[in-house]
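Removed: one protein chain of the complex. Kept in place: all other protein chains.
Naming follows writing order (A, B and C), and every chain is counted from residue 1.
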Amino acid sequence: MAAALTVSWSALAAWPHWLIVLILLPLGGAVLTPALYALQRRLVPWWALLVAGLTALTVLPLLWRLAHEGPFSYLPGGWARPYGVELRFDEFAALLAAAVALLAPPVLLFSRRYAARAVPAGRLPFYYTLLLLNLGGLLGLAITADLFNLFVFLEVVSLSAYALVAVGGRPVAELAAFKYLLMGAISSLLILLAVGILFALTGSLNMADVAQRLPALATPAALTLAAAALLVGFMLKAALFPLHNWLPEAHASAPGAVSAVLSGLVVKAGIIGLVRTYQLFAGVELLDTANLGAILVWLGAASVVMGSFFAVFQHDLKLMLAYSTITNIGYIVMGWALASPQAMLGASLHLFNHALIKTTLFLAAGALIYRTGLRTLEELRGIGRTMPLNCAALALGALAIVGVPPTAGFVGKWFIALGALQAGRPFFALVVVFGALLAAVYYVRIINAFYFREPEQKAVVTAREVPWSMLAPVLLLALLCLGIGLLARLPVEFLEPAVARLLDGRS
Amino acid sequence: MKKPLVIALLILLALALLAAMAELPAVGQADAPVHTHVSARYIEQGEAETGAHNLVTAVLLNYRGMDTFGEVLVLFTALCAGFAVLLAAARNGNKHYRQPPAPQESGAVPVIAVSPVVSFVVRLLAPFIALFAAYVILKGHLSPGGGFQGGMILGALFIALTLVLGKQYSARLLPVAWRPWLYALAPAAFLVVGMIGLQLTGYFLGYPQEPAWHGVREAMMVTLEIAIGVGGAVLVASLFLALESD
Amino acid sequence: MSELFDLVLLALLITIALLVVRARDLLVAAIIFSGYGLGLCLLWLHRGAPDVAMAEAAVGAGVTTVLFLVAIGVTGRKEK
Partner (left out) sequence: MLPEMLLELRPNLDYAAVVVLFCIGLYAVIVKNNLIKKLLGLNIMETAVFAFIVTSGMVEGGAPPVLGPGVMPPLASPLPHALILTGIVVALATTALALALIIRIYLQHGTIEADQLRELD
């Protein structure tokens, strides 16, 4: 029985076109959404959910094949590398794709009731269209192995993200969206400039091909500029300190389900970009990658400290969560830049786990706002009594963000701290501990406000649990925050060879 | 106070950029990697491999079709983004969403007051410009031009006509009921042609290369060109209408 | 001679860009920007890129400028 199942799985996974289907499904689904709305507007939320669900299923055979065969490519048009655009499914693409697959269906299910209130009616079809475009763009960005194609998908992701921030129509959100757009456009330009320089130097756009050709070059300044432009560009997209200014307002003022996608997934696009940059320049001896790494380690550490510090002093629940995103991006970048096997492993794990945790938190926070219309901890006092399940989910997510074992947040941070010790830099292990302590402070603030204070606001006293179609995704994700931490062995085994390969390419 | 600092920083940035660019292969050098690596293949074999005389079109539709698919998606995203930002926010709860443009009587844009002479010239030239755009779209694989360029010309023409003749006219040119379908035209054409390619060659967006299939190959390219041209024009025109409807 | 043309064109583009940035009147800035698009169109033609030139003429000099004009029509033309 088990054998038959295995055979059919591998037969399914052997179909060569899953990789292109993975991006065509959400993008094609998005393209048809406005037309579907004109035909049958009630179907749109279900349609989006269906598309997201099918996309999620598509990831399964891909993961299967990756686990059994290692990274593999797909060549649209059949042009051999480097003449066409290559799509490639490696472990890091898989991380982001798995996160998108896991989180997209709950977010869209949550959206059906939530967006009906948070988004003006006329904008609803475009809300779903943009969400699907955003998710499809993220998948494309994760799997492309071509520099310019990366830029194009990055633009799909960014443009839809700017608009999604403003889709709720709050004046604050529109200002935040414009700020986000300006920063995002500058970072995109820097990335395009770097792509241009790399193209002028190598005559190629395929990442593997470029990486192969770069070490032979004798142009230190041009290489440094290209690397710096890519780094700064992707750091801006990922909101790493000191380029984080645009993030808190944009993520806090967007509708809750959008905040979840932005904080959970979209900033990870910047991280994937940083990973790809690293892969490009790992073999270049002219460039002092160790120096660049040292800068990134410090910036990551600064992000951890500054993000936590600001989060502790926020009154607005969503702003607090937004600053915590900066902290967690800091962990991931720090882990990567420490460049020891365990730290990199931890960073990769945390990329996925943070996506899960932050989505849980923002959805739960969105549900509180949906019922009460209140945003600050002061106002939400005592909400734990009237919305117990939702608040339990939020508390569980908050525990995970602190990194209490055995929650999802623990594993990544644990490995990053171990990796810091392994790299002989215990200071950065201290940074991890310090960040966790500060996170515990705002965790206590949340718990204190929700459970140990008397409700004052009328909206809090009369609040009820949100409808099941919103509560179920939140609870499910919260349970996953707990459960995934227990299953950490699996992704660790999966990622270890990838990290080893990456570090090999470097030496 | 702030300005001198910014200027000083920008000068530093400029120097860094110049230092890096000085190391690049000199401009116009025929043996630079740009010309000897990937591009060389496009120039030497592009015509045989794709059937397009215009190598830019060969790259856009064939070698790097995924980029162009992404490009029309970016335009589609921009339009949806425009709607998501601009459509009436105050009408929460209203089940009838306003499909732009609302039929307004005072459709004139304040800054762009059109004189009778301009109006006459635009109307006079419109058929010729449309014809030129069609030529650019249809012959894009043989001569300079292509779906995208022709589509932009068509879109610009539509905008000029709307400015001159008012929105009632644009609603006739671009019926409101068709719009959601037309928005999808360009990206959907990529999906369809890509799938046909998958059936014929085993690769998404692949084009059959055997001589017997050259007619099919050209038909696939022209289909994409027309879809990009018309679809692109609709997207650009609708962006204008969305912005202008306030 | 064509190289001299190139240089003059680049100098012209820089001048126009400066004018766009300096113009106090947004309407004037947008219209000069349309001229910038036309200059770029010439540059593309001169660099052997007729396809890009065509797109630039339609988008840079045409559509983008009109979109700017529409926005300026809403927000007013004076920069404070």
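One rule holds in what follows: a contact is a pair of C-beta atoms (placed from the backbone, for glycine too) under 8 Å apart; a residue touches a chain by one contact, two chains touch by 3 or more.
What you see is a predicted model; the values in this text were computed from it and never measured.
Visitor: For the chain that does not appear here, which of the shown chains does it touch in the whole complex?
Guide: Counting the whole assembly, the omitted chain is in touch with A, B, C.
Visitor: Can you say which of A:162, A:234, A:410 or A:428 touches the chain missing from this structure?
Guide: Considering the complete complex, A:162 is the one touching the chain left out.
Visitor: Determine and list the subunit B residues touching the chain excluded from the picture.
Guide: Touching the missing chain: residues 2-3, 6-7, 10-11, 13-14, 17-18, 21-22, 24-30, 32, 34-35, 38-39, 42-43, 46-47, 53-56, 58-60, 64, 67-68, 70-72, 74-75, 77-78, 81-82, 85-86, 142-144, 148-149, 236, 239, 242-243, 246.
Visitor: Against the chain that's been left off, what residues of subunit A make contact? List them.
Guide: Residues 148, 152, 155, 159, 162-163, 166, 171-172, 174-175, 177-178, 181-182, 185-186, 188-189, 192-193, 196, 199-200, 205 of subunit A touch the chain absent from view.
Visitor: Residues of subunit C in contact with the chain that isn't shown?
Guide: Against the left-out chain, subunit C lists 3-4, 6-7, 10-11, 13-14, 17-18, 20-21, 26, 29-30, 33, 36, 40, 43-44, 47-52, 55-56, 59-60, 63-64, 67-68, 70-72, 74-75, 79-80.
Assume only the chains that are shown with their structure count from here on.
Visitor: Mind checking the centre-to-centre distance between subunit B and subunit C? Centres are C-alpha means, answer in whole Å.
Guide: Chain centroid spacing, subunit B to subunit C, equals 19 Å.
Visitor: Distance between subunit A and subunit C based on Cα centroids, please, to the nearest Å.
Guide: Distance between chain centres, rounded to whole Å: 38 Å.
Visitor: So, what's the distance in Å between the C-alpha centres of subunit B and subunit A?
Guide: 30
Visitor: Which positions of subunit B touch subunit C when the two form their complex?
Guide: Touching subunit C: residues 54, 56-57, 109-112, 136, 144-146, 148-149, 152-153, 155-156, 159, 163, 236, 239-240, 243-244, 246 of subunit B.
Visitor: Which residues of subunit C touch subunit B in the complex?
Guide: 27, 50-51, 54-55, 58-59, 62-63, 66-67, 69-74, 77
Visitor: Could you list, by residue number, the parts of subunit A that touch subunit B in their complex?
Guide: So the residues of subunit A touching subunit B come out as 17, 20, 24, 27-28, 30-32, 34-35, 37-38, 74-79, 82-85, 87, 120-127, 129-130, 133, 137, 140, 144, 146, 148-149, 152-153, 155-156, 159-160, 162-164, 166-167, 169, 174, 177, 197, 199-205, 213, 219-222, 224-226.
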